Every structure is written in structure tokens, then in C-alpha cells.
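A quick write-up on the structure given underneath.
A protein chain is absent from this complex, but the other protein chains hold their places.
What follows is chain A.
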Amino acid sequence: MNLIDQAFARLKAEGRTALIPFLTVGDPDLSTTLAIIKQLEQSGADMIELGVPYSDPLADGPVIQRASERALRSQITLLDCIELAAQVREAGVKMPLILFTYYNPVLQFGLKPFFELVKSKGISGLIIPDLPIEEDEEVRALSEAYDIHLIPLVAPTSNDRVARITSKARGFIYCVSSLGVTGVRSDFHTGIDQFLATVKASTDLPIGIGFGISSREQVERFEGQCDAVIVGSAIVRKIEEAIPLLENEETRAQGLAAIGEFVASLKG
């Protein structure tokens, strides 16, 4: 059984909502990313999204764009990101790992070698934000063959596409909270509750919400309606703020603690 399914089954039994943080791999470097992931699990993360840095991140706002730029300056590749997953496991991290990557790096890597490697390094899920259902046939077939859940995005504007998207989905459904790119925001799409209800009604899979969620209040707002809450930019910003601490051996623990406290505060 896929680790993502196991995690949701356990959370459901415990009556809890999953907290899924996102970070950009290699921001600011690979060993720090590994340390942050360990910290995130200790602070209550239930799964994690490993963001692959990309030169043209269309779905992302300025915070994650900057993280991508930082990671690319150290020439982090898709291969580095996948291999980090194995190190994460060796370091004792148990939570499911979800790879978040734009399509072109995957295409250049080669689809089959990509899935072989992803499978062998212990990654359980995959989010490709620029691969809508119209374009995902080949990737979907491979993801099913390798039991790597291809987690789709649905948007408040998906309308009659919702059922088409959720009927093919695995793992969970990633509901986009509002129109726009990733990043902290104070208000969500009007009609968000109706949107979530529509998605929920269309599937037996868990539903998660993301884009712009940054505080305990916002997490709480969605806890009853959603099975998972994804927090990206807010955590990446915390990492960005902590970089001076993280890069200095003497203050590294302090930097990690600051990130951990923030994640713990989201859990409430």
C-alpha cells in the first residue's frame, strides 16, 4: 500500500487533518534541506512536498521563485532532488515524500528512468503543476504502473472539469484555494466552501487545500472541510529568513528551531 494512503488512513482514524509543508530542495543547500525535513517531521509535519527548483516556475509566486533561484545557483538538479529522498529515509524520516516538479525536467530526464528512480528512492507521490489532464496520459500510465500517486490540482475555475480530474486521481486531490500563484494571501476565492464541497462530493479520495495558507487561523478554517492542508510559501519564507542562521554552524540549530516552531504553531 502506498505510504500516502497509509498516512491518510491513520490520520482519519485519529480524526486529524494532515499538515503538508512544501520546501524547495537545495534552498539554500542539500544538507540544510535534509536537516529541515527532519525538523519538519519532528514539529508535526505528516507528509512533505519536495519542490524541484525550476527556471520558469509558472504556478509560483515570488517567495518560491526566489527559493528556486537560490537552489539553481547551486545547480541543484532533478536527480539531486530524487536522491535526497533516499538520504531522508536513511536519516530516519518516516513520513511520505511527494515530489513537486514542473514537467520539462522530467521530460528531459526521460519518463521511464524518472519513474524507476523515483520508485527506488522511496518517493510516494508526484505533483506536476503544468501537466493538466489533457496532457498527462503517458505520465499517468507510468505513475499507476509504478504506484507513484499522481496528485492533480483542481481550481475554483475547474467547474465541470472537477469530476474528470478527480475520477483519475490517486493519493489525494490538491484544491487550489484561490486564483493566482502560490504565496501568502489573506483572502480566499469567494465560493471556496462550495468549491471544496463540490470536489469532496466528486471523490472518495482525501482532499487537500493549498496556495496562500500561512497561519494557524487559516489552517483551522479548513480543518473541518479538508483532509490535508498544504503550506508552501509561508514555510519557504521562514527558511529564507533563517538562511543567515542556517549557514552559520554555531546558529544552525537556532535556525532549524525557528522553522520548527512555525510549523508546530500551524498544527495548534
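By definition in this document, a contact is a pair of C-beta atoms (placed from the backbone, for glycine too) under 8 Å apart; a residue touches a chain by one contact, two chains touch by 3 or more; residues count from 1.
Note that in this section contacts and distances are computed from a predicted model.
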Identify the UniProt protein name of the omitted chain, choosing among "Potassium-transporting ATPase potassium-binding subunit", "ROK family transcriptional regulator", "Tryptophan synthase beta chain" or "phosphoenolpyruvate--glycerone phosphotransferase". "Tryptophan synthase beta chain"
I'm checking contacts with the chain that's been left out. Which of A:G26, A:G51 or A:P105 qualifies? A:P105
Among A:Q42, A:N159, A:Q194 or A:N248, which one is in touch with the chain left out? A:N159
To test your reading of the contact rule: which positions on chain A touch the chain that is missing from view? 54-59, 61-62, 65, 69, 72, 77-79, 103-109, 129-132, 134-135, 152-155, 157-159, 161, 165, 176, 178-181
